[in-house]
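Here's a slice of the assembly, chains where they normally sit.
By letter and in written order, the chains are A and B; residue numbering begins at 1 in each of them.
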Amino acid sequence: MIKMIYNTFFQRSLTSVRDLTRQDFELLFDVTDKLIQHNSNYNICSGKTLGCIFFEPSTRTRLSFESAMSYIGGNTLATSNILSSTQKGESLADTIKIISLYSDVLVLRHPLDGSSKFASEISTKPIINAGSGTEEHPTQTIQDLYTINKETKKIDGLKIAIVGDLKYGRTVYSLLYGLSSYDVTVYLISPEALRIRSDSIYDIKKKLQLTESTELNDYIHDLDVIYVTRIQKERFQDKEEYFKVRGSYVIDNSVIKKLKKNSIILHPLPRLDEIPNNIDTSKHAKYFKQAEYGKYTRAALLGLILTKNGFEHK
Amino acid sequence: MIKMIYNTFFQRSLTSVRDLTRQDFELLFDVTDKLIQHNSNYNICSGKTLGCIFFEPSTRTRLSFESAMSYIGGNTLATSNILSSTQKGESLADTIKIISLYSDVLVLRHPLDGSSKFASEISTKPIINAGSGTEEHPTQTIQDLYTINKETKKIDGLKIAIVGDLKYGRTVYSLLYGLSSYDVTVYLISPEALRIRSDSIYDIKKKLQLTESTELNDYIHDLDVIYVTRIQKERFQDKEEYFKVRGSYVIDNSVIKKLKKNSIILHPLPRLDEIPNNIDTSKHAKYFKQAEYGKYTRAALLGLILTKNGFEHK
């Protein structure tokens, strides 16, 4: 059966999570559902090529894009090592331009804010931001929101804690912007030293019902979603401080016991020891599901960018 | 025409050559024959993705898997460099788990015995052992036995010499386990210092008619298969000893002259100077055929693991 969709993604770049509306998320969720149900490839992107330009190390994001592209029938250029061009003195702009000529869509990870926007102005093909600067990781947010919606059957009305290093993780800021399209209550749980950078979310503070705290325990009994992030030792000048705070945010069995029946634990991964391995088999643990959904949400995004109505005819 | 097969490989890991029965080998040989005859791709694994995790360098094994996957229509993730995740402090178990979520089947090479079994317990997808520890290299054995069967029209009844470094090569142990499913006579020809580790084959000694010797010359006239392996200088503490033994196992023209009319020379490659280049054009030389068959035997294995009856309908 053919379902008409208005594909707002077709041939457009996705540089910022701030450009995604609730309708965009819902379209992505719909297409992702179809891709998972179908459980075989759509092959709608046969002959299409994905170019990856990564200026920061990334295994899981790059592989999930590559795997997603393969799932819909396309190929990925082996562009992880782009040193050769830059060795010859080529400008970054020329490198991006050239790789865009050889690709149908590009994925960029870069340490600078705005790099993705800059690239989209140079590139002849759509750019997907796969992580830039300290605030943007829109495809992670799509994956996170898809997981929440899939595993709790809704997003509106949920009580969501984001726990750990809220200062440095781009995932956190991106997620908050994504959540601002929904009606949710958010608890920001972190050590003092790793509190959210308040300026970076000033324009969504009113849309989200935000509570900041250092104590996960005060809210744990009432949460629907616990989104855990890594606390990296390197962030602390005082290592004793690190060892002190680290323990308070470990999701071990004593924490699990306090959870509501249907609450879920998420983590963008990779994890260190903030979630011990023995939690993996808990019914609350959904972080590997979340990782797996990342393949299908990215396949949905790539397919929508590359084909006007490729998903309708299946 | 549809031929019904009972596909024992479907969605199962292959971690040890010891798990392969004679029936398993015969199924693999059948499917490989079909793939070679067809001489065009089957495309049965379109949209399927292979993940490669290599903790030891390997060109030919990795490329033969990648080429095999391509032959049946699938893609391979560029996972050769998995440093990025481990740099971020992720455990090996999590890395394997995540890559398995993005793949439909995984190939693992690792220096430790049992690594493949360990990985198969973590992975959500089937694992193929592409070489582990000192004893296991099951896909090399499938390729070796396929070549013997194809080039001599049988395996039962053959007289087979395995020549060179029998102590360290995992290929040798794997091959002996594979041969133990057949009725063959095996000559283990090596210098004293590189004799087979007897303990490692204790349970198949009775099944194989084994003879150990340092003298290839004593048996050369009567052999059907000469399976040559590298002798690596690094194995010898006494370098003079190395230069002494090396010469006795070089398959040069004087050795070739003594061979039975239909005998074949195999080598898992890469070779050093144990087979000089001028032997490559001899009718006995089948080691490049053997390498080529590795593509098709692996395509057969991958196809059987990934599709229940994909090969039947062609």
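Just so it is clear, a contact is a pair of C-beta atoms (placed from the backbone, for glycine too) under 8 Å apart; a residue touches a chain by one contact, two chains touch by 3 or more.
What you see is a predicted model, and the numbers here were worked out from it, not measured in a lab.
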2 chains shown - copies of the sequence in the complete complex: 3
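As a convention for this text, only the chains that are shown with their structure count from here on.
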Distance from the mean Cα position of chain B to that of chain A, given in whole angstrom: 41
Footprint of chain B on chain A - complex, ascending: 40-43, 57-60, 62-64, 66-67, 70-73, 75-76, 78, 80, 269-272, 277, 288, 291-292, 295
In the complex, chain B residues that touch chain A: 46-49, 51, 74-75, 77-79, 81-85, 87-91, 93-95, 97-99, 101-103
